[in-house]
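Apart from one protein chain that is not included, each protein chain of the complex appears where it belongs.
Lettered A and B in written order, each chain numbered from 1.
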Amino acid sequence: MTILRTTVTAILLALLAFAIFGPITNMLIWSVAETWYFPAKLPQSYGFSFWERVFRPQGNAMESLWSSVLIALFTVLASLAVAIPAGLALGRGSLPWRTFFLLLFLLPQAFPSIAVHMNIARIFYGLGLNGTYLGVVLVHTIQGLVFSVWIATAAFAAVDRELEEAAANMGASPFTVFRTVTLPLALPGLMASAIFVFLISLDEFTGTYFVGVPDVTTMPLLLFTASMEGNYQIASITALILLIPSVGFMLFIERFLKSDVLAKVGS
Amino acid sequence: MITRKSSLFLVAPAIVLLGLLFLYPLGYSLLWAFRDEEFGGWGLQNFIKAFGLYSNDILFTLIIVTLSTVIIGTFSIAIGGYLTLGENRVALLVLRWLYRWPLFIPFVVAAQLMRTFLAKNGMMNNIIVSTGLMEPLQAASYLDWRGIVITFVWKQTPFVALLVAGAMAALDRSTMEAARNLGAPRLRILFEIVVPQIATTLMVGLILSYVVMMSVLSVPLMINAQTPTMITVDMAWRINAYSDYGVANALGFISYAMTAVIAWVYLRQGVREGGKPA
Partner (left out) sequence: MTSKIANLFASAAITLIAASAAQAENVLNVASGGSQNMVDYVTDYLGPLFEEQNPDWKVNVVGTGPGNAGSQAILEKIKAQAGNEAWDTDVVVMTQLKTGEMVTEGLLQQYVGDIDTGKLATRDTSRTALGTDVTGYVMPMFHSQTAIAYNPDLVANPPNSFDELKTWTAENKGAFGYNGIKNGMSGVAFTAAWMYAYAGNTDQLMNGPYDPELKNSWDQALNDLKAFNENVTFTPGNAGTLDMMNRGEIVMGPVWVDMFYTWQADGRLNPNLKLLLPEPGMPGQPYYYAVPAKAEHAEAARKFIALATSPEVQAEGIVKRFNWYPGIDAQHVEGALDQETWNKLFTDVTPEDLAAKGKPFPLGPFFDEIREAYEQKVSN
């Protein structure tokens, strides 16, 4: 009975491993395949010539890599700029209708975003923001807003009030208390929110598809184009570049998001 | 320490941003679905055209997303349940390490992975054929509605499973252990003791997944953009090929409606059971 049970468990786990790693392995093979056509089960020849093609300086891959990173950095900046004050108010302040405000930020997650995105694109057209970096950063910021605000709120809520009071009792001004006590203590949580927003921006597809294209191309868009054009090598290499930060974040998420902060998310 | 006034002041920038970049376009999309831009005036023309052109796709979208949600729920309970009630230490360790991998992989990457993996002569079929479980001629492409469902399940299960497993881990273990000591099979404990207690978390995770899948454009575009396809593809097509925002917004309205129906069913369920949905 135990042997049977162990075998079944092992087989199920093996199937799960195949389901999860099979597609990823397939992509790794594609990224180094030079020629591969039917009926060959594996590539007929391997090599890195497509890597050279992706990373050649005049190619659009490098450009979109830089655009992606730059947009993600500015998205983080914009998110923190609104999320830190909002998180302070929601986590620390005496805000009327606090729950209402918290739920308000959840609203973008409750509607299928594509219909909103295409109308943002239309509004941005009128404002001349379509196809600009600013437009794309704004769209990414709104995507990440619920996460940045909620995590920032939790991070500030988790700061020990007695430490702040102690500092205030020693005569520190409110701003000094914030700068020397509250902010440093909330920093790990804020970093988590920053990293999360960075990742959301890096991976965002639909908003960029409507607002950025064709002038602003990010990595996900490049991957999409390459894939639709049947350039599987280029698509796979791009996918690999996007995969590394995503998987890295997944493996280390617990280190970024401490459980005391996590417990306060959404409360 | 922070007064009401300054609290409102601090939260204002975020609210303004939300208003301008979400509430305003949302209102715009709801309103403009009823606008006849060619001849002016208001009415249902866009909806009539949307149904005339895409009624199959609307149905197809509903089926795909609902089916995916059900499968995701099943797998999440299975994973969370094993993590809570499993006894084989090695298996627990492997599972905990394994299931989360796709968690943050973007949809566009997942679609690309599946596009080559699930093709007729893709890696999956090749491996199944070489193990002798299937004849080469039986190999079929999964790049149709099944491919979309598989990709959605692959990508979204870790998210819901993470929530579910977290909620299960926070449960009081004494009831479970008492039942176990009385000789209750683990499957019964899972469905009679554990799942009812985490139902709210499960539903929240599933509804969030449902909304996300409803608005993913890259997966249907890359896996199966042909007939029938999901309405996200049709929205993008109306805009890109015809600049027809009217029909696109009508389709958007329909996608809101589909989400609203699910939320309503859930809320009603909550009321009937006397519980309060979170």
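Following the convention adopted for this analysis, a contact is a pair of C-beta atoms (placed from the backbone, for glycine too) under 8 Å apart; a residue touches a chain by one contact, two chains touch by 3 or more.
Because the structure is a prediction, the values reported are computed rather than measured.
Q: Among B:Thr74, B:Thr175 or B:Ser243, which one touches the chain that has been omitted from the display?
A: B:Ser243
Q: Among A:Leu70, A:Leu107 or A:Leu185, exactly one should touch the missing chain; which is it?
A: Residue touching the chain left out of view: A:Leu70.
Q: For the chain not shown, which residue from A:Ser193, A:Thr225 or A:Ser246 touches it across the whole complex?
A: Spelled out, the listed residue whose C-beta touches the missing chain is A:Thr225.
Q: Of the residues listed, A:Met118, A:Ala167 or A:Val213, which one is in contact with the missing chain?
A: A:Val213
Q: Tell me where the left-out chain touches chain A, residue by residue.
A: With respect to the unshown chain, the touching residues of chain A are 34-35, 37-39, 58-60, 66, 70, 73-74, 77, 125, 128, 130-131, 133, 187, 191, 194, 213-215, 225-226, 228-232.
Q: If you put the missing chain back, which residues of chain B would it touch?
A: These residues of chain B touch the chain that is not shown: 52-57, 115, 119-122, 141, 143, 222-228, 233, 237, 240-243.
By our rule, only the chains that are shown with their structure count from here on.
Q: What's the distance between the Cα centroids of chain A and chain B, rounded to whole Å?
A: Taking the mean C-alpha position of each chain, the two centres sit 18 Å apart.
Q: So in the complex, the part of chain B that touches chain A is made up of which residues?
A: 1-4, 6-11, 13-15, 17-18, 21-26, 28-29, 32, 88, 91, 94-95, 98-117, 121-124, 126-127, 130, 154, 208, 211-212, 214-218, 221-222, 232, 235-236, 239, 245, 248-249, 251-253, 255-256, 259, 263
Q: Please name which positions on chain A make contact with chain B in the complex.
A: 6, 9-10, 13, 16-27, 29-30, 38-39, 41, 81-83, 85-86, 88-90, 92-96, 101, 104-105, 107-123, 138-139, 141-142, 145, 149, 164, 168, 174, 199, 202-203, 205-206, 209-210, 220, 223-224, 227-228, 232, 235-236, 239, 242-243, 246-247, 249-250
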